[in-house]
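As you look at this complex, bear in mind that one protein chain is not there, while each of the others sits in place.
The block that comes next holds chain A.
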């Protein structure tokens, strides 16, 4: 492959993994990291290289599978988003102490902004507390290059290495000249060494000492040392930037005419910060502006901080993305020149995200609200989080918490008397990821609520990756399957029934049964089973199409638009009635059973 190609940052990293002779890659999908593993599966097939590539059931499992390969001398990687790293933090912390034999790259993608995450946490801080070196790319191409550098660093010091891209790297596309692919010649060779691989606390103390020595060496490792992007410029002031902030800063310096005025240092390894660089920085410059997302990780490692302008000093905001316009203002202020007047975006306006037209989750939420109108609705991470627009979601904490929170609400209310109806929702992939242990706990502790598993046969939010129930894995390869009903029943649940939410009357009746069971008999599980409307990988049957129109019986009460919120139902200010936008209607027909005046009818009926 010798021509320049437009590659998504995640695809570029995937190519970097395959280029570097990586043999095992495991991941759980999470925006913005999801496309890395699918990219690896694609390149693996394209080049015909032998690799094990898998969608693991969660990040902890993904991490441990890849880590074992790195313990066996192979090159291995795992990819996740920043909150996914929390799930894998247990093995992550330990792996730093035990180290690796082959190269091990942990990709943890951060989401400053945050565009599609619960937090703006900085994975580099987690790496810092685990004592794992981090590389921080500024672009898709640099992310690809740092994969190779990461493997070299990892093997030179026998430590896991973190690559920390952000949304603007993962989801930017760039023209890239990919490197040649050379399949790895290594074979797995695990060397038993229980004092290391199964180290008891006494040995861990020794391993910690070793790790500190390694870090000192890494802080002097030439290939990842900071780079002066505009050599020959001298000034009392210096800019230090990492990640995409470095890319913004480069362009902004140029536009402000400061490229030959202020030196710009790009740090590709924000932790551990190179010792010689820190000394030089403090010796050569009086004033230093540090630009990094999201937390001041480099800044924390700079002693003599009164000369440093950054997040700690309050010069750079602690919250949110460092947008290029913000970087422009900060650099101008630092240089003491006027910035271009800022152009404010309009306030308000725009559409809020909502479930797709015809999405089965919308029907499920509607049925839930009918069956338990005064209920508490704990929910979880996925498309269905958008059910909060519909009033069907009251809590969203983290993967799997819908189940444990539902149990928690039950126990809390039971102590003080009246228990309300509690209906929790969780997606199929999320259920496999983190829903099973809390379900077991709920059964054992006799928590009484309804758990609705929204089974749309995919991991929809992140781009339709497979779940363990489907029988195919990364790159479409066949896998064994896990039966969800069997699993639920084996957890000790006595009420476990499935239904199709698109058949709203029947599904609502099923929900009412489940709510009644939960009030008197115990935990009930309803599996709401209907395929995702935008899943192109789905090959099974779909419900028949039912085109709809709104009749003259519509009085414009807006029940359907506010309570059901299908984007294809539009309130027309002129006629004061609702119309169907046929450009977006998916012809699911569910709204026929939503309008209280029966004003929505099937065409041709």
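As a convention for this text, a residue touches a chain if its C-beta (ideal position, glycine included) is under 8 Å from a C-beta of that chain, and two chains touch if they have at least 3 such contacts; residues count from 1.
Rule of thumb we're sticking to: contacts and distances are computed from a predicted model.
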Chain not present in the shown complex, as UniProt names it (candidates "Pyruvate dehydrogenase (Acetyl-transferring)", "CRISPR-associated endoribonuclease Cas2", "Indolepyruvate:ferredoxin oxidoreductase, beta subunit" or "Acetolactate synthase small subunit"): "Indolepyruvate:ferredoxin oxidoreductase, beta subunit"
Hidden partner chain, touching residue among A:217, A:353 or A:486: A:353
Selected residue (touches chain absent from view) among A:212, A:251, A:304 or A:318: A:251
Residue touching the undisplayed chain, where the options are A:202, A:283 or A:343: A:343
Residue among A:328, A:380 or A:428 touching the omitted chain: A:328
Residue ranges of chain A at the interface with the undisplayed chain: 4-6, 31-32, 115-116, 138-139, 167-169, 171-175, 244, 247-248, 250-252, 254-255, 323-325, 328, 340, 342-346, 349-357, 383, 386, 461-462, 534, 567, 582-584
